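Complex shown without one protein chain; remaining protein chains in place.
Chain IDs A and B follow the sequence of writing; residue 1 opens each chain.
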Amino acid sequence: MTTIAFKSGVDDAVIDELRAIIGDDDRVLPNTSSRVNRTRVPAPFPVHRWADYMPDVAILPKTAEEVSEVVKLANRLRIPVVPRAGGTGLSDGAVARRGGIQIDCKLMNQIHEIDLVDRTVTVGPGINMLKLNEELRKHGVFYPDDPASYPCSLVGGRIGTGGWSLLGARFGHTRDLVVSMQVVLPTGEIVEIGEGGGRKLRKSSTALNLKQLFTGHQGTLGITTEATLELVPRPEVEFAAFFAYEDYMSAYRTLGDLTKSGLATLAGVVLFDEWKIAYLRRDDEAYIPQPDNVRAVIAVAMYGTRAEVEPASKIVMKLGRHNGGRYLGDEISAGDWASRHDRYATPLHGRDKNGQAVMMSWHCEDAALNYSVLPKVREEWHAIVERYREQYGIFDDWGMFAYTSGPHKPWADYLVEIDIGIWESRLNEENWQGWVNCKREIAEVSLKYGGSITACHGATREGDAHLVPQEMGSAWEVVRRIKTALDPNNIMNPGQQSFDEFYEEGA
Amino acid sequence: MPDDGKLGLDGNGYDPNRDGDLQEQFVEQWRTNAYGCFSSGHKFCREVCPVMQVTRNENHTPTAFHASIVAMEKGLVDVADVADDFVHCTQCGACELRCPNTLFTGDFYRHRTRTVDVVKAMRALMVATGNEREGWKLWNERLAEYHNEPVLGEVPVLQEHVRDWAEGLDIPIGGETILFVDCEAAYYRTSYTRAFAQLLQKAGVEFGLMREQWCCGGPAAEMGYVDLARRHAEHNVADWRAVGAKRIIAPDPHDYIAFTEDYPRYFGDAYDFEIVLGVELIDELVKEGRIQLTKPIERVVTYHDPCRLNKRKGVHKPPRDLLRAIPGLELRDVDHVTQWSYCSGGGAGLPIEKPEITAEISNRRVARAQSLEVDTLVSACPWSERPLTEAGERADEPLEVVDLFELLAESAGIEVGGQTRAPQPEAQA
Partner (left out) sequence: MAIFRLGDQAPPPARRVTDTVVMRFDHVYEVDPALMELTGQQELPAWDTLRIVDSRWDHLDWMHAHFADDVLLAGEESETLPADKPPADEMPSEERAGPRPVE
C-alpha cells in the first residue's frame, strides 16, 4: 500500500470527525485509490504532478444536512472544501488546489418530484441529464440541457460551471433551465436560492435576484444539494442540415444569415473552420471522399412541432446554399448531428510531426466572442498554436468551432473553441509551462477583442485564471465583496479564478 | 488468432519467468490501453456501468480502472491499493462498447477500449502478487478440485453427475456436433438445458455430449485464475478432438464468449472448431419450420438482453424474433441500446465477492421490468437468471423470471422437466 501525505489540515482526528458526521465509513474515503481517482478532470492534466492535486479525503454525502455539517467542520478548522459532481468539466474547476475535503455528490442522484402541472422536475445534483431524460420521456417532456458531455456530466456540475447547451439558442442554457436550487453556503447554512420566493417561479422582482449568482461560480460560493429544473415539451421533430463551403468567409456569412433569420425553432448553428475540416479528414469515414474544396462547414439544427419545423427547414435549406453552400446530404446531416450529443475528441486523432497517430489529450479552449471578431480571432489563435507546436512538438491543432451561444438568441454571441491536442504522456514541467503560456496567449486574444476568456468551461485552469481580474475590470471589486462576505475563511474551492487575492494581506 | 502479447490482449498479462517486478511488467503491457482512456478521461462509460449505477463510487468506474494503471506507473498506487476497486465489475462490456474510442473510431484505428481485458489482467496480477480475494480463492479451489463451477454451494459438483440433467433424453456421447452445457445449467437450472436439448431433438439436430465435460474456464479467467482457466480449456479441446467433434453448440453466452475469444487466444490457428451460438441456431430452426411453435403462451413479457449476448457480441435480434414467434405472447420490449445500461449483476464473480451489489443490480432490473406491467421477465442467459429470479421473488409484487428456451420448449409442446433451482439450500461459496 502507498501513502501520500495530506496537504491540508486533514488528519486522523478530522477523518474520525467526518466518519461521525456521515455515520458510514464507506462514504468517507481517505485511502489512496479514492484520492488518486478523484484528482483530475478530462485532459490535459500534468501527470507528472498528480499528487499535487489530490484531495485529502473524499466524502460521498446523501443529504444536504451531511454536506452542511462537513462544511461547518471545514470552516471551523480552515480546511478547503472542493465540490465535485461528474468531474467532467474542461477547466479544472473540480480539481483540488490545496488538498482538503472533496464533496462528491454522485450518490445524490434521485428524482425527488416530477410536476407535470407546474412543469418542473426536482432532482439531486448527482443525476446525469441523459438518465434524467430517459425517465422523463414517458411523460412527453425533457430537460434540454445538452452539452458535449450530455451522457456523462451531472446537474450539480452544470450549475457550478454555468454550462452551455448545444440547443441553447432555442431552449437556453443551464442557468436558464434551472428554476431554483438548495445550496449549502461556505459557512454551512442551507438556503433556498431562486428567482424569488417560490421554488417553481421563473420570474420575480422581490429583494435581490440571486439565482444567477449561484450559477457558474465554479464551486466557489457553495454547493448545490437539490435543484428544481424546467420541463420542456418533448419535440415532435428534429431537423438537421450540414452545408459545405469552399472558403471560411462564405461559411461565416451563412452563419450570420442563419442566426439572424428570425426562425424561432432554430436550436443551434455550428461553424467548422478550415483547420477543423482538415483535422476531421484524419478520420475520413465522414469526409471521404469529400472533395478538397470542402473547406468549411455549417451545421444547423431545429427542434419543435412539425407544423413549425417543416416550413422553417425549407428556409434553412435556402439560406444554407445562399453563399455557395452545398448540402452534404441526408446521411451525414442525420448521423453527424446525432453524434454531437457526445462530441468527443478521440485521442488517436493526434498526429506527430511525421503524421503518425499518437494518443493525444484534448484541450478545448473556449471563449465567448461577438460575431464581428470571429474571423480575426481565428487567424490569431491558429498562429499562436502553430508557434507552440513548432517549439515544443507535443501540441496539435485540431481546429475551431463557433457555436450559437446566446440563450434563446441565435444572433447573439458565440461559444468559440479551439481544440488542441496535447501528447499527455510526454508532458514534463518544461512543456507543461509552455502549454500554460499558450493558453494564456489565446485567452489574451479573447480579451483584446472584447470577449470573455470562457463562455462555459470556467476560468479555473492555469493560463486563464490570472486573467480573471482583468476581464472583470471594474466589477472585480463587486466580486471581492460578495466572495469574502459569503466565504470569509476562503474554504470553498480556494485557489480558483484568482479569488485568493481577496484574502491576501492588505487586500 | 495468436497474440504475441504485444498489445496486452493475452489474458495472462505477463510471463512469470521474466526478470522484473510483476507489477512493472503489467504496467508496461497495459500502458497503451491505459493511456487510450486516460488521454481522454471523459467518462461516457460511467452512466452505462451497472455497478456504478448502484455504488456511485468513482473508484469503480472504467475510467478509474485505466487511470489506476497510469497511477501505478507513476508510483502513486500499487496493486494492494486498487485490488478492491477491480472487484467491482461484471465484465458486461457496456463501458468498452459505449466508449467513443470504440463506438466511433475503434474500427477505424483497429484500436478500441478493452476494459474487460484490463480488469481480467489486473485480477490476474492480484492473484500473482498475493492480493487474491478470499471468496474467489475458495471458489476456484473448488473448481480446481471438481472441474465444474461450485454452483451448488457446499454440495460438491461431481463429474459423475455432470450429465444427470439429461436423464431420459437418450443423448449419446461424442460425435461431430457436441452440445456444451454450462455448469450453472448442468447442475442448478437444469430446465434450461433440458429445454434446449429437447428443442434440438425436436428439430432433428444430431448432437452428443462430451465424455468428460469440465467448466469452459471462462469464469476462472474472469476472476484472474489464468492457469486454471487454460487447463480447463486444454482438457475440453482434447475431449472434443478425442470424439472427432467439428462443431460445438454453446447455448450459454458465457461459454460462447470463452470459445470464441479465450480459446482462440490459447490455441491459435490450430483451433479449427465451429462454434454455434444456441439462440441463433434455434432462431434458424424456427424460421425453417423445423421447430413449430404451436402451443400459445398467454403471458405478457419483457426481454432482458443478456450482457454477453447484446453488448459483448451484438446479438439482440434472434431472441426478439423468437419471442414474437410464440403465439399468444405479448412482448413489451425495451430496445437493445437502452439495455446497454442494464445488467443482472451475475457476471465476473461479482455475486461471490459483493452479493449485495449483485442483488441491488438485479433489484433494479426487475423494477424496470415491473414498470412495464408485465407478468414475466424473459432472459437468455442462465447466469443472469439466478440473481434475477431471487430479485423477482424479493420484489413487492413478485415477478416471474423464465429463460427463453424454456418458453420456446413449452410452446413447442415439450414437457421440459428439470428444475429452475437446486433443491439444497445454498451456502456462500
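The rule is simple: a contact is a pair of C-beta atoms (placed from the backbone, for glycine too) under 8 Å apart; a residue touches a chain by one contact, two chains touch by 3 or more.
Worth saying up front: this structure is predicted, and the values here are computed from it rather than measured.
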(message) One chain is left out of this view; which of B:24, B:107 or B:393 touches it in the full complex?
(response) B:107
(message) Among A:1, A:264, A:338 or A:475, exactly one should touch the missing chain; which is it?
(response) A:338
(request) Could you tell me which of A:290, A:370 or A:437 touches the chain that is not displayed? (result) A:290
(request) Write down which of A:348, A:367 or A:385 is the residue touching the left-out chain. (result) A:348
(request) By the contact definition given up top, give the residues of subunit A that touch the hidden chain. (result) 130, 133-134, 137, 142, 146, 234-241, 244, 280-291, 294, 303, 306, 309-310, 313, 317, 326-336, 338-339, 341-346, 348, 351-352, 355-359
(message) Touching residues of subunit B against the unshown chain: what are they?
(response) 1, 3, 6-7, 9, 32, 97-98, 102-112, 114, 247, 259-260, 264, 269, 271-272, 274-277, 280-281, 283-284, 313-314, 335-338
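Note that only the chains that are shown with their structure count from here on.
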(message) How many angstrom lie between the centres of subunit A and subunit B, each centre taken as the mean Cα position?
(response) 38
(message) So in the complex, the part of subunit A that touches subunit B is made up of which residues?
(response) 1-2, 4, 29, 31-34, 36-38, 40-43, 45, 47-48, 50-51, 58, 60, 86-88, 104, 106-107, 109, 126, 128, 130-131, 134, 149, 151-152, 283, 285, 339, 342, 344-349, 357, 359-362, 424-425
(message) For a test of understanding, state which residues of subunit B touch subunit A in their complex under the given definition.
(response) 32, 35-36, 38-47, 56-59, 61, 63-64, 67-68, 70-71, 74-78, 80-82, 84-85, 100-101, 104-105, 108-109, 111, 338
